[in-house]
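What follows is a single structure, and I will ask about it in a moment.
The complex is shown incomplete by one protein chain, all other protein chains being positioned as in the whole.
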Amino acid sequence: MNNTNNVRYQWRRTKNQIILATIAVLAIIPAIPLFVILFQLFQKGISSLSIDFFLNLPAPPGEPGGGIKNAIVGTFIIVGLASLMGVPISIMAGIYLSEYGKESKFAHLVRMCADIFQGVPSIVIGIIAYAWVVKPLGKFSALAGSVALAIMMIPVVVRTTEEVLRLVPNILREASLALGVPYWRTVLKVVLPTGMVGVTTGVLIAVARIAGETAPLLFTAFGNPFMTYNPLEPMNALPLLIFNYSMSPYEDWWQQAWGASIVLITIVLLLNIASRILARRVAGEK
Amino acid sequence: MSIENPIFRTEDLCAYYGDFMAIKHVTMSIPEKKVTAFMGPSGCGKTTILRCLNRLHELTPGAWYSGKIFLRDQDILEMDPILVRRKVGMVFQKPNPFPTMTIYDNVLAGYKLLGIRLKKEEADRICEEALRKAALWDEVKDILHRRGTFLSGGQQQRLCIARALAVNPEVLLMDEPTSALDPKATLQIENLIVDLKNTVTIIIVTHNMPQAGRVSDYSAFFYLGELVEFGPTAEMFTNPKDPRTEEYLTGKFS
Partner (left out) sequence: MNDKKLSLPSKIWDDVFRYLAFGSGLVVILLIVASLITLIIQSWPAIKHYGLSFIWSTDWDPLAEKYGALPFIVGTLLTSFLALIIATPFALAGAIFLGELAPKKIAEPISFIMELLAGIPSVIYGLWALFFLVPIIRAFQMKIGAPPYGLGIFTASLVLAIMILPYALSVARDVIKLCPNDLKEAAYGLGATRWETIRGVILPYAKSGIVAGIVLALGRALGETMAVTMVIGNSSTLPSSIWDLGNTMASVIANEFNEAQGLHLAVLVEIGLLLFIITVIVNLIARIFIIKTRV
């Protein structure tokens, strides 16, 4: 009796160790391709990086010295315009959810719509921006791309703004109201500043997400081999350039696609890291 | 018991949370430039009635009132709540300085948050005056431009008192202002309350009877939403008229 119990215990212990080891191995495997991607990106792309690469405009295939200046500038213009359009309205909607709507049915509907919209494929948002901006204007434009990206960032910023503002202690609202400050000023000057770090984190996460988006730009910003600052013209962006170059049959363009990818991933990772550092500061203050 | 020239007078005041009646038909008068303590076991409605007096009560979802509250001769339930709150300041249970603001800006918050621009000299004067009244000036005069959240709990509470005093209210409501503080900080606040009554009418909610005895001139005893007894503190403590007050004062309720 005692002996069989002992054997069973041994077996349970061994089984435990085998399964836990398997889990650990399975858990580590998916990290491998991710590191391989980063490694290869820098291995293949680092040789394209030069000052000329940043300052020159694209050259025809086979001609040396082509750069990606227009795509870098384009990405900043398109993403900047998208933020100008998307951020204020998102923050106001977040304020609505946390300060006014709260548990009302309408507020729940807004939340549900934001959550659902977060799952809408970016290519579909590209179609919508095409119908809303490209068709009426009669041509592709950076503005249309910005509209698509603004639509994409709204749900993210709305939800983080709400979550952050809800964490602002109620006693601060009461302190301000008890001084005779109207509610709207209390929200703008006490609640929002107190949650500002968190709101900024949400905005950075959203910007990082849209900066790398290609699909919504395909039939809106469209791409442009030339330099333009006019948001009503077709404009190049880093993700568009990477896509077009890598699908081209020219080896030197492939090379430049790797280089452009390093630039893009650096921008995206820096935004992400900045947002995490800020998020940690919020957590530390709590 | 009659009070000459009361600053606050409630008439048949009832306050509700939805269907629940938290304050039941309270009629009373609060004397000017005195300290009045609201006492009673927890859940008796003493904080609710305090929050009626500057209309913070209505911020709770579902909360409403009936009856009248006169501030001098104006019914505050008919006034713009913002004007009421400018005249009736409040200090809360937990110190709540604005974490994004400096000590200086916290004191002047009643102006800055409203977008009222003050000249530098005027702002400096108001700030110093309020901090002196709150007995905090000597401790913070060299660190006015640091965040208020670095101060100790007692200092934070005095900063909140300075913030409330800076807009020159006629009445200062205090909701258990020392319950989150250590004994030494509590003593400082109590001394401050006694000093302040020459400049401002004070109403303090407390569940600490010795504290009510030390600082207040008048006391109101509430039980289950009703005003059981109101009178000069010394009289009530030595010779309570209602058996419920006596039971509370002798420690039979918790």
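Letters A and B mark the chains in the order given here, with residues in each chain numbered from 1 onward.
To be clear about the criterion, contacts are C-beta pairs under 8 Å (C-beta built on N, C-alpha and C of every residue); 3 or more make two chains touch, one makes a residue touch a chain.
All values derive from a computational prediction rather than experimental measurement.
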* Which one touches the absent chain: A:Y100, A:F226 or A:Y250? -> A:Y100
* Residue of A:L149, A:V199 or A:A215 in touch with the missing chain, whole complex considered -> A:A215
* Asked: What residues on chain A make contact with the chain left out of this view?
  -> 12-13, 15-16, 19-20, 22-31, 33-34, 36-38, 40-41, 44, 89-90, 92-93, 95-97, 99-101, 106-107, 109-110, 112-128, 130-132, 151, 154-155, 158, 182-185, 187-188, 208-209, 211-215, 218-219, 222, 239, 242-243, 246-247, 254, 257-258, 261, 264-265, 268-269, 272-273, 276
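By definition in this document, only the chains that are shown with their structure count from here on.
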* Rounded to the nearest whole Å, what is the centre-to-centre distance of chain A and chain B, using the mean of the C-alpha atoms as each centre? -> 48
* Given the complex with chain A, which residues does chain B contribute to the contact? -> 54, 56, 59, 61, 82-86, 89-90, 92, 94, 96-100, 109-110, 112-115, 160, 163-164, 167
* Structure fact -> In the complex, chain A touches chain B at residues 102, 169, 171-172, 174-182, 185-186, 189-190, 193-194, 196, 285
